[in-house]
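Removed from the display is one protein chain of the complex; every other protein chain stays in position.
Coming up: chain A.
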């Protein structure tokens, strides 16, 4: 990869407070102009990492290089990055316009220039008519857009967003996702977006870093993360999946031979570090097809079904009692298998993935 293509280079960053280590040797590159998401459950270190970039948390070890320059020793006000805070932190004693002008004025813009730029950004977030209002007079969605405008106004080299959609209700959240992505494309600024919502991450991001317990679990495009999870945590955290205990007999050329619980043999792609022995096979519910029981299928008994409109979820049981979830598309022709009936499940070679724990 071209070095000049990298906006932020996070190099073996450790964050330790007292005896608690929030980040363990975290490394990643955030490219120019990309929508990069830090995804993980609460307490995984994603917000800590974002605050390390912004300057609100100390980097105990390692470096954070912004376009090649290590910014880890700089105080927050000397870093050319801006943050959209989770609760927005709009200054309640200032108008919307004053809020947006704040960063520009601190950087030495004249009042007139700052106001011009602020109005431009407010128009970008479609809040041009609200310049003279107080933040408390705005709805949650509008406040969120003011926060975005305020942090975009000084034209930061990277924009940091700390779960900015979590305070909005579901409908609004979905609309804002599209809008946010659009603004990101229009401005061309690299966004580092923190969320615990995997759907948000999958739909908005160019690339995702999945984190857990202070470690980076996997970095990749939404498709990589969903279809080729490197380990059990990622497979389990992103989307729904079936994790089956399997016996791995041999690994050759990245396509191990393995035996499923029912005795069926399968070759499938694996995480890089897969070895022979016991392992877990991740199979997405929508990648399993239902057929009549036959030699080359995995026998299962239907336990229940859930009708979801576009899909039908089949809850089934393998021969060893392990539950398995199958998602079948609700097409006109598809009949719902009756509870208690025997099925043959077919897993395509490319549809499953062997994981390391």
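Going forward, a residue touches a chain if its C-beta (ideal position, glycine included) is under 8 Å from a C-beta of that chain, and two chains touch if they have at least 3 such contacts; residues count from 1.
One rule holds in what follows: contacts and distances are computed from a predicted model.
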item	value
Per UniProt record, name of the chain withheld from view ["FeMo cofactor biosynthesis protein NifB", "Predicted lipoprotein", "Xanthine dehydrogenase" or "Spermidine/putrescine transport system permease protein PotC"]	"Spermidine/putrescine transport system permease protein PotC"
Identified contact with the non-displayed chain, of A:6, A:38, A:54 or A:211	A:54
Contact with the hidden chain (one of A:40, A:62 or A:103)	A:103
Chain A, residues in touch with the chain not shown (by the definition above)	54-56, 75-78, 81-83, 85-87, 89-93, 102-103, 106-107, 136, 150-151, 154
